[in-house]
Every structure is written in structure tokens, then in C-alpha cells.
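In what follows, a single structure is set out as C-alpha cells and then discussed.
Rather than the whole complex, this shows some of its chains in their spots.
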Amino acid sequence: MGSERGKEKLQALEMLPGVEKVVPILQPYKLASREVKPEKSVIAINDTVQIGGDEVVVIAGPCSIESEQQIVETAVAVKDAGATVLRGGAFKPRTSPYSFQGLEEEGLVLLDKARQITGLPVVTEIMNLGDIELISNHADILQVGARNVQNFALLKALGKCSKPILLKRGMMTTIEEFLMSAEYILSEGNRQVILCERGIRTFETATRNTLDLSSIPVLRERTHLPVIVDPSHGTGHWKLVAPMSFAAIAAGADRLMIEVHPHPDHAMSDGVQSLKPGKFAEMMQRLVPFVKAAGRTIKEW
Amino acid sequence: MGSERGKEKLQALEMLPGVEKVVPILQPYKLASREVKPEKSVIAINDTVQIGGDEVVVIAGPCSIESEQQIVETAVAVKDAGATVLRGGAFKPRTSPYSFQGLEEEGLVLLDKARQITGLPVVTEIMNLGDIELISNHADILQVGARNVQNFALLKALGKCSKPILLKRGMMTTIEEFLMSAEYILSEGNRQVILCERGIRTFETATRNTLDLSSIPVLRERTHLPVIVDPSHGTGHWKLVAPMSFAAIAAGADRLMIEVHPHPDHAMSDGVQSLKPGKFAEMMQRLVPFVKAAGRTIKEW
């Protein structure tokens, strides 16, 4: 019942003759569950932006911050198109140690500039628990990437932080494990956790990952935490971002996170899955009727 | 270039020193591709129902036909709610030889009755190529189930049949393999193939399968064939059917296939994933704004 220790004692019963399988009851997550908190959580990012309420919030911006011009140009463009939060990576987790690793601290300073100019709150990734204080001084939301979804040392440390945490599902994380990772943050005191579906790894190679939109209604039923979708990483191709964004809203997502880059062909990471600002603005227009069909609202231009 | 034989000869080059990987060019499917036929295929089921056009078509009905009362009651209910095609299984592929295998020929006769009463065209599954003539005499569309998606002997035989074929993606089938299976039917002469996404097998256990909605825009780009979605098998839980139906339409599906059963608790198969008629009617109402948001039409009541 909740504790894994109990689970293993129960599993030992499976060695007995006549016992086929022993199944523990009750979900092992508590603070994340609807049982404990039936109403949906609404997380305030700043004075004007909330995540989890009726209004659909769109986060947009480049995968990596590359230069002042690039981040400011993108921030202005996505704001004009209706985005209400800016994303941009300063510390980048890359499969290869020889790939561009981000502008790091310099990138955080550029994020500050983009916020001053546009007023948009910003989200950026944290990879190292030694950087919590530094990044908290620059970002409005701290993002935990898919590869760190079970980096429990980092999750515990973020549980003591005062900023909202955007926790991405891992490529190999079940919905139950995902909620348990959220529970690591919640159980240390930080109740501002936003869950993000970003695709799981399957045998299919036509898309970068398989975006698991069924996870949205499943999470909706099990947890009060807001659920957002990242169709850019979830599909890996800019052409698929618009249809999967519409589908995510139809399935009940609270928010979208979209990669936008002024010059995707020259992006230092993830160019293939980034929308140009013009395409992003077009997508935002087409999104409005789906938002209304879902009974939600969105800031319109 | 198209032929697998060529591909293997090319792969042999990978054994040479200095050659890391050899990749064939051009898709191996021809008749299914947009290159060969850029405009979308529209398949006429009967005088009034077409699949692939602007109108979204909803197929509904029970997993298995169990009795005259059950199939007729369901057919009337789903028609009232706006469905335009009736589904119902007479021959059932079951993992266990000891499970209910369907009413077989008796089921086909009951389908005829349901069509007479409601006027709805019917779709039913074919598992054995010896049954093609029999089932063609009763059904308007022949369905190939996920387990037979690479039963090439069956696909070839259906390529010589005059009825439209609804081909379900297998649990382990890539999008490219799925199109190659369609190509088996097309290359024998039958050009009326409808593709159906119904979920792929992944590590996630919260849902019966992982409904791969990204496959819809990918298929849209690669093929002119209509694409439909089965959220009942794709998720395995009736509560998830409505949100995933909305999402499927938002992602660009032409049609939905939904399991409806008057008494799911007593269904002989797949009761957990079947909607009651009342829930189905409610879902159809809520579907309308999503259909309009997608720029499509639907018959309204």
C-alpha cells in the first residue's frame, strides 16, 4: 500500500505454490493524487500568467539561446503571436559531449533581457543541482528534462526551491513513475509542479518519439497537477507540430510548449522541429477554434 | 529504390571497410503514395456514405455481435446519435482458443437485419481468406484486424475483391510497413483501402495500447488513402474514448470507429472499452465543434 518495501514483501508471496501474482493496492503517490486534492491545481507564474486554469497558455521559444538578437527577436515574435511564456535553453543536455552545450550563464543573462523587453516570464532547463540558486535568479519556471526525470537527487533539491517546476516525462517513464517523480518534488514542500508529456520511445522511426496523448486524460483523472504537451520534441518534425498541438488541446492539455526559431536552418540544436515565427503565428490562429471547442479560453489578438 | 531485393544488395555494401551505412532512396510503396496520386482518395461505401471527403464519418457498434436484440438495439442507438456506419464482429480473433470466437455465419445474418432496419452500411472482420465470398455477401466493408496486417496471403486475396477494405495497423507495424501492407491490396487491383490507426504496443501499461495520433499527419503526407482512428482499442478504457476521439479529429482523421454496447458489463468481449449508447450520443454532441474547428463537416441532429 504505497510503500515499495511492502510491495516486495508481497511479491515474495508469489514464490508460494498456488500463488500466481500478488498485486498491491492503492497508488503509491499521495500528494500528486486526486484523492488527496480533488480540485485542479492552478499555478501562478507571475501577476498575469497562471497555468492550470481555464485559459490555455502557450510557451514558445528556441531550443537553445544562441545570441541576444536571436532570443529577443524570437521573444517579440512569439509574444505578438499570442504566446504568454518564453522558453529558451541556456544549459543543454546533449547526447554527445562534443555537441554545443549551451551559452550557460551568459544565456541566462540574455533571458533576462528578453523578459525586460517583452514582459514574458521565462522557463529554462536545470541539469545540475549546484545551479539551482543561479538559475532561480533568472528564470520564472525551472524545467527538468526528460533525461533527468529520475535524477532523484535533483528532484529532492528542487522540492526545496520556491519556483514552479516543469517536469518532463522521460522517454521510458510510465505514467505511474512520472507521478512518483513529481511526488519527490511535492514531498519536499514545493507544490508547484507542472507535468509535460513530450513523447515516449517506441519502435516507430517515422517520428522522433511517439507523442502519447492518451496520457493527458489518464493524468487528468489521477492527478490535480496541470498537464502540458511539447509536440516539438514529441514528433521531431515542424510539419507535425500544428496538428499535434490541436490534438493535444482536444485531448485536454492545459498548455503547449512549442519550439520557435527565426532561422531553423541555422539553429544550433533541434532546427528540424522548430517553427518559423510566421508559421507559429498561423498555427496560433488555427488553434483558437479548438481551444473554444474544448471549453477553454485563450488570449486572442 | 522500391524493391527490397535492391535494399539487401545495398546492405551488403555495409560490410566493406569505410562504409558505415547504406540507405535506399525513394519509398518502396507506389500505388499508396501521394507522389503517384496527389489528391485524396474518396471511397464510396454506398449511395450516401463516402469516406475520405470533407464529412467526418463515425462508425460505431459492438465489438462482437451477440444476439439479434443486442445488434439491432445498438444499431438503432448509434444511428440516432449520428453514426453512419455500423460495426460488429462475427468472426473474432481471440488470443485464447477457449474464448468466445464470435457467432460466425449467424452473426453475418444478424448484421443484415441490422442494416435492413437502420439502413446503415456495415463493416465486419475477415480472418480467413476462405471466407471472402461469404463475408462479401453480407458486409459493405471488410476489415483486416491488427493481427493479420502482414498476413500477405489474405491481403493479396482481398486485392481481388470488389469491396472496400478497412486495414488496421498492427501492434508492431511501422508506418512504412503499414503502407506496404496496403500496397499488397492495391497492387492486386482493389484501390478501396481505408487505413485505421488503433494503437501500438509500448512499455506503458496504463492504457491497453499507445494510440499513435502522430501517425495521422504522417500518413496524410505520404498517402492519398483515408485514415481513420479506433480510440476504443487504442486506449482500452471507455473513459478515454471521448478525449481521444476529439484529439483524432483535431489531428486530421477522416473517421472514427467507436465501440458501443448497450450493456458493457455483460459484453462477451472488450466490455471495458465500450461506451454505453447514452455516453456515445453525448460524445457525438461534444464532437461537433472539434469537427468544425478542423474545417470538416458532420451530419448533425
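First chain written, first letter: the chains are A and B, and each begins at residue 1.
We take it that a contact is a pair of C-beta atoms (placed from the backbone, for glycine too) under 8 Å apart; a residue touches a chain by one contact, two chains touch by 3 or more.
Since the model is a prediction, treat every value here as computed from it, not as a measurement.
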Subject >> Oligomeric state of the whole complex, in copies, if 2 are shown >> reply: 4
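The criterion applied here is as follows: only the chains that are shown with their structure count from here on.
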Subject >> Size of the rotation, in steps of 5 degrees, that lays the CA trace of chain A over chain B >> reply: 180
**OP:** Determine the centre-to-centre distance between chain A and chain B, using the mean Cα coordinates as centres, and give it in whole Å.
**Re:** 32
Subject >> Partner chain B, residues of chain A touching it in the complex >> reply: 172, 174-176, 200, 202-207, 210-218, 221, 234-235, 239-240, 243-244, 246-252, 289-290, 292-294
